[in-house]
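Attaching a single structure in structure tokens format; questions to follow.
In this view, the complex is presented without one of its protein chains, the others remaining in place.
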Amino acid sequence: DPTPQGGAANSTGASRTLIIAVANSFRPVAELIAAEFSQRHNVQIQLASASSGVLANQILHGAPFDLFLSADSARPALLVDRGLAYADSRLTYARGILVFWWPPGGSHKGGEPRLKQLNDVSRLSIANPRTAPYGEAAKALLQGQGLWTSMQKRLVRGAGASQAYQFVASGNIAAGLLPQSLLLQGGVEHDYLVIPQELYPPLAHQAVVIKNGKAQLARQFLQHLLGAGQNVLAEHGFYPAASFASTALHRGAD
Amino acid sequence: MISFSYINQTTEASGLKEVQLAESGLCGVFGRSGAGKTTLLRWLAGLIEKEGTIEAFGAVWQGLSGSLRVEARQVGYVPQESALFSHLTVAGNLALAKPFANRAVVEKAELLDVLMLEPLLDKPVTELSGGERQRVALARALLVNPRWLLLDEPLSAVDQVHRRVIGHYLKQLSARLPILLVSHSEQELGALCDNILLMDEGCLRAQGSPSELFSRPDLQISHRDSAASLLLAQMMEYDPVHHTQHLMVDGQPLEIPADKAVVTAAGETLPLRLMCRDIILSRDTLQGTSLRNGFSVTVIGIHSTAESQVLVRLQLAEQKLLARITERSAEELKIKLGDPIYAYVKAVSLVTSADVASLPAR
Amino acid sequence: MISFSYINQTTEASGLKEVQLAESGLCGVFGRSGAGKTTLLRWLAGLIEKEGTIEAFGAVWQGLSGSLRVEARQVGYVPQESALFSHLTVAGNLALAKPFANRAVVEKAELLDVLMLEPLLDKPVTELSGGERQRVALARALLVNPRWLLLDEPLSAVDQVHRRVIGHYLKQLSARLPILLVSHSEQELGALCDNILLMDEGCLRAQGSPSELFSRPDLQISHRDSAASLLLAQMMEYDPVHHTQHLMVDGQPLEIPADKAVVTAAGETLPLRLMCRDIILSRDTLQGTSLRNGFSVTVIGIHSTAESQVLVRLQLAEQKLLARITERSAEELKIKLGDPIYAYVKAVSLVTSADVASLPAR
Amino acid sequence: MDFGFSAQDIAALWLTVKLSAVTTLLLLVLCPPLAWWLAHTRRWHRPLIEAIVALPLILPPTVLGFYLLVAFAPQGPVGSYWQALFGTPLAFSFSALVIGSMLYSLPFIVQPLQAAYQAIDQRQLEVARTLGMSPLRRFFKIILPQTKRATGAAGVLGFSHTVGEFGVVLMIGGNIPGATQVLSIVLFDHVEALDYAAAHRLAGGLLLFSLLALSLTYSWLRAGNKAPR
Partner (left out) sequence: MDFGFSAQDIAALWLTVKLSAVTTLLLLVLCPPLAWWLAHTRRWHRPLIEAIVALPLILPPTVLGFYLLVAFAPQGPVGSYWQALFGTPLAFSFSALVIGSMLYSLPFIVQPLQAAYQAIDQRQLEVARTLGMSPLRRFFKIILPQTKRATGAAGVLGFSHTVGEFGVVLMIGGNIPGATQVLSIVLFDHVEALDYAAAHRLAGGLLLFSLLALSLTYSWLRAGNKAPR
């Protein structure tokens, strides 16, 4: 059993401290929920954020995290496969929302764009489909629209969704296929189209409780996230987990 | 005409106001270690800033309106430490010395020959001996065809054979090119220079011909063991049998080995350096000795120097001569001011500027 | 006893097999620029590898079983370029010279005094003049109380006044400490050294006393203008009235200015250097001249040198003397082998080792 | 040529070499005057300039990249000027990568050069002036040859640093295959996607190749520079 011994140093003497590895894109929401949780349960919570890929790598090599909130479902599944996380803890806690954002600029007037206009943009910013779930979703959408091949030369890839957003926000790229959460966070309220759910595979954000950590506390937090925590999701650009059939259904989404 | 005034703020008391030099000739710079000789040369080359004024070759090099750039002064400078370009060979160093304008002061082939650099051309300069380095530095400075040559002890690590050959070459060059030569060798300066600058404590103290400077009893220089006088002699006929050269000094004859006079043609003037300690005074003419040259002179001064010696100042028709003898001799000869007397000198102990060439084969 | 054999693969033909030196005394190293003097000293110090063997102070420094580390040789080395520690002051440089063991060769205060370093102590060495740098390098080498002092032209940029003072000091030191001194000044070597190594083309050519070496007609050295003989004189009484010192050379009297003999007590031996060109030959004794010292000698050799000059080899009772006169004089005096003759010399033109101290105030 | 590298890998390799070479060459042209000035000026503000040169290091590359992105935007201070000048947007172009990489590697070129220039024997340069050599001639004939090794070593460091550079390039390049997708990004993507086999293959190949190239470069630098006696 390759179960890592990691976390021993950090867990001693601070048993009421929970270390949560959270994907960059979910961090702002996680902060809100964590604040509420730690007040209610007198627990100190440390959020360690990075891209889901980096976090998974770290957990694979003994990172002392108790809970992993990934922005996808493949990486939590891998951790379970490797025996590093509890299989029964793998749950979808939120779903991402992909939008087509085309802010005004140049001859473009702004307003809510239509899906057909995807092909009109000079350059389109997406997250890297290889590493970021939002990129994967964007790719699926473009493939569905028959634009994937023809737009290759006009695609710009951010390492994560956040970079892809910055490309557009800074005015360097005309438009992007991005998480709604980021737009809300950046104060963008117009000029985007929420892509219909059926046009891309569900962006299931899954969590797992890491073995050798404070599993009890972690499960407690997860419970909170799936309960009271769900209320804040919508206003931050996520679909609640329950809004999309059962969590069990999405275990096999990868 | 070159003229400069060099101001040393700290000890400006008794310095020379201004120095004037002709646009040819070899001028020596003499003074103790730390006297400021290097500093003077660096200032003249434009490498350091110091109060003073310089006018040379009809242009102001340093004045009220600022200072002429080093690059534009067109001097040939040999620093005390050679400062060869350390990444290059000898040939590489020489190649960087591109001639200024189209003056042709030296011929490269001749220069390499005199400085014996031919066999060294392909050596990296980091593998040269001390004397070899100095010769390369001198060649490099000359190859730019400079307007003025500033030499800071350029031959201190060169052996005496080479040193004389090169000294002689410089002397010849100085007919066309003014040269400032720092040296600690009074003999060298006396034999080569027309003019000497004396430095002390950062100041220029005195300027004059070697004969003047080295015989001024107020300057310590005349008290030295190596003090000497300079006489100008007229070239007369050559005696091919004895291989000797006849000369005339203020109307009195003199005969020297011919090879001491090679460079000068009949009718011309030859400077002779007579070491004070080499002159023998006699009441009468001498016979049956190897001493062949005697002048009839008058005593015009008697100065005590080191404890038991006296410097006797002698007058020929026009020129003056210094002799150093022991007090005991002076006493026995009963030398008094105004006395007529004979001053003898060994022909082989004369030093002429030509002397530097009369050498065993290189 | 120090002995070494130095092998130069390229031109090993006519070199010296082995050199032996006493564990005291001043040994000169003489030779042209590029002759290999610096290389020899660096090898002796252990800084470069070269074939050969060195035994010194009862230990093998270089032999079949390898080479003694530089640090363990305990030499005092003054390189040709001074190589002062450039980030320090003079005092800082001297402070790094920690004495080896508890030998006390020099006293620091005296050393600073002789080398006139007191006023320079706080100066960064980058701001020293050439001669000042050399004096610091010498002091630094001496302050380690070395077993052997290796000096590579240590005084080439020092003026003649300081140079003589320091030369004299080294001469005194050499009573306790063997010294190897590279110099281009034959006069300096003749006045200071007991022993001279002659180098040429990378090889050791000859070893001998200065009088021997400088008067060997087979060595080019005797043909030079500055060639000289060395005579050993016995100190006799001092004449306080005339301030002269009486001496005896092979039973013949000699009288010199007393300040030329200050260092030596009555009864002791004083080396005298007689320049070949300063010696005057006469058939008879001379009267009524400032020439006071004549020896009765026998002609034992006549060699032509430069075109119109001859070297005459003279024999006193024990010692030998070289005189250089013109061919013309030789002819007129009819000099033949075996002739008895008088050799005169001006007292003031004698050079003694004491001479170096008889100087204008420092 | 196939060692299990994809076409994407090859394209990225080519782009990386091109980017690093251009960046290094430009730095080696632009830095010497700056380094020379820094080595010899006696102005009071020299330490300030030295500090400014080192400043890009202080920011994490991605953050530096972010600020560059803002500056390079068509409305940004640099980008607008660029667009007016060349008619094309700056960001996400090869030029942007070059500028960003240069900024990021600048201190590693300037500083060694400055140190090397300070170590040059001033007396040799003084003599050069008396020989009438112009500043440019002094630079090419004396300073450059005497600092060849330092310049070479600085170039190697700069090149390597650019090869490994990642944050800045990622931010202002946009990971466009063939245009701005360099090797470091591809490699990062492999790791990020937990595709260890591809990552190992690429990293191993890169390291082996670099080891060879660096060794050869250092050998060459060494041969050209004998230690003075």
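To keep things simple, chains are lettered A, B, C and D as they appear, and every chain counts its residues starting from 1.
The rule we apply is simple: contacts are C-beta pairs under 8 Å (C-beta built on N, C-alpha and C of every residue); 3 or more make two chains touch, one makes a residue touch a chain.
Computed from a predicted model, the values in this text were never measured in an experiment.
Here is the thing to keep in mind: the chain we left out touches A, C, D in the whole complex. Note on the undisplayed chain: of the listed residues C:W61, C:Y77 or C:F295, the one touching it is C:Y77.
Screening A:W101, A:Y165, A:Y192 or A:F238 for touch with the missing chain picks out A:Y165.
Although one chain is not drawn, the whole complex shows that of D:A54, D:V78 or D:A179 it is D:A54 that touches it. Residue-level contact of chain C with the missing chain is found at 45-47, 70-77, 79, 81, 83-88, 96-98, 100, 124, 126-127, 140-141, 144. Residues of chain A in contact with the chain left out of this view: 2, 4-10, 19, 21, 24, 27-28, 46-50, 54, 57-58, 61-65, 160, 162, 165-166, 169, 182, 185-186. Where chain D meets the chain that is not shown, the touching residues are 46-48, 50-52, 54-64, 66-67, 107-108, 111-112, 114-116, 118-119, 122-123, 149-150, 153-154, 156-157, 160-161, 163-167, 184-185, 187-188, 191, 199, 203, 206-207, 210-211, 214-219, 222, 227-229.
Rule of thumb we're sticking to: only the chains that are shown with their structure count from here on.
Chain A and chain B have Cα centroids separated by 91 Å. Centroids built from CA atoms put chain D at 61 Å from chain C. Contact with two or more other chains is made by residues 81 of chain B.
The set of chain A residues touching two or more other chains is empty.
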